[in-house]
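Yeah, one chain of the complex is gone here, protein chain that is, but the others are all in their spots.
Moving on to chain A:
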Amino acid sequence: MDDPPLQKIAISGPTLASLIQRFSTSPSAIRGLLFGHVTHLPTTPSDDSPSTVPTLLATVTGFLCSPSFHESSGDVIPSALHPHSSVLGWFSARRRSALRPSMRDFSVTSSLSSLSKFSTSIDNSNLNLKSNSPEQPSLFPPCVFLLLASPPFDNASSSHVHTHEYRAFQFRTGAQWFEPRSLDVVNIGPAFRGHYGAFIPTSSLPALDRGLCGSPMDDGGDERLARMKQAANDQRELDGCVEGFEVGKLSRMVGSDARSYTEGLEELYKKMLVKIQNLTSLVDESSAMVLEQENHNRKLKHKIFRSAAASE
C-alpha cells in the first residue's frame, strides 16, 4: 500500500531558524532526524469531489543532528534510532552544493521511509468522517525529507550575506521518487492565526525512566536503587522547572476571576522572566562547552589523519 500523500509540510519559524543556525555554524555538512506530527487540514465541505485532494499536513516541530544514523552506503541503521520513537523524516544540510537530492540523499530517504516501525501516528480526531469515506490510514512512515544547501557559486562571494536555500519533499515509497512539497514556515502574525487556533500544546517529553513502579526488594537491588535515585533527581529537576506554575494557580488566571489577580499575574511573569534568564545562561554555557568539545574532537581527528597520511 502506498503511503498517504501530504498536501504540504509546515515547520515553525524558530525550528527552521535554529536548523539554519546549526547548519551555518557547523564546520561541515550536517544531517539528522526530523520530529513532529501529522494532522488533517480542515477541508471545505462544499466541494463535491471527495478525497481527491490530499488533506494531510506534516508539521516539523523539532530536529536532532545525528551524523551516524546511516551507513556510508545510505542504509539507515535502525538500532541507532530510539526503538520507540516516531520519526517524521530526516534532513540533510550541505554547503555550496546544488539544491537537488544527491545520490546519498536518495539512498538514506529510501531506506528510512521503508522502516515503518518508526512511523508517526496520524491524528484523525478532528476529521469529520463521512460515512462513505474510505478508512483513513493511521500511520505515516518517516518519508519527509528536508534539504538545505547554500549556492555552489555565489555571485556576490565577497558580500557578507549568507544565502541558505531549502526544499521539502515527501518521498513516495511506491514510485521511489521525491515529490516536492511546499514548506510553510509558521510564524507569529495574523496570517498564521489559524495555526495557533489549531495548536495542540502537547509534545513528547524525553522518555524518562520511571523506575519507581517495581519493588525495591527485587534482584539487583543496588542498581535499582541507583536508578530510583536518578529518577527521583530527574523528577525534582522537572518539579523545579514548573515551580510556581501549578495547574490550580494557572486556572485562576483565565476566565472571569482573572481581573482580580493582576498582581499575581505580574508576579508570575516576573518569575517566568527570571526562569527564562536562568535557562538562557544555562543554554549559553552548555553551548560553549559543546563547541569547545567539538573543536577539540576536530583537532584530534585531524591529528589522526595527518599521522595516517604520514605513515603511508
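In the analysis below, a residue touches a chain if its C-beta (ideal position, glycine included) is under 8 Å from a C-beta of that chain, and two chains touch if they have at least 3 such contacts; residues count from 1.
Rule of thumb we're sticking to: contacts and distances are computed from a predicted model.
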| item | value |
| --- | --- |
| From "BRISC and BRCA1-A complex member 2", "Ribosomal RNA-processing protein 42", "Cytoplasmic tRNA 2-thiolation protein 1" or "beta-N-acetylhexosaminidase", the hidden chain's UniProt protein name | "BRISC and BRCA1-A complex member 2" |
| Absent-chain contact - pick from A:86, A:150 or A:170 | A:150 |
| Of A:100, A:271 or A:296, the one touching the omitted chain in the full complex | A:100 |
| Missing-partner contacts on chain A, residue numbers | 27-29, 71-75, 94-98, 100-107, 110, 150, 152-154, 157-158, 162, 176-178, 298, 301, 305, 308-309, 312 |
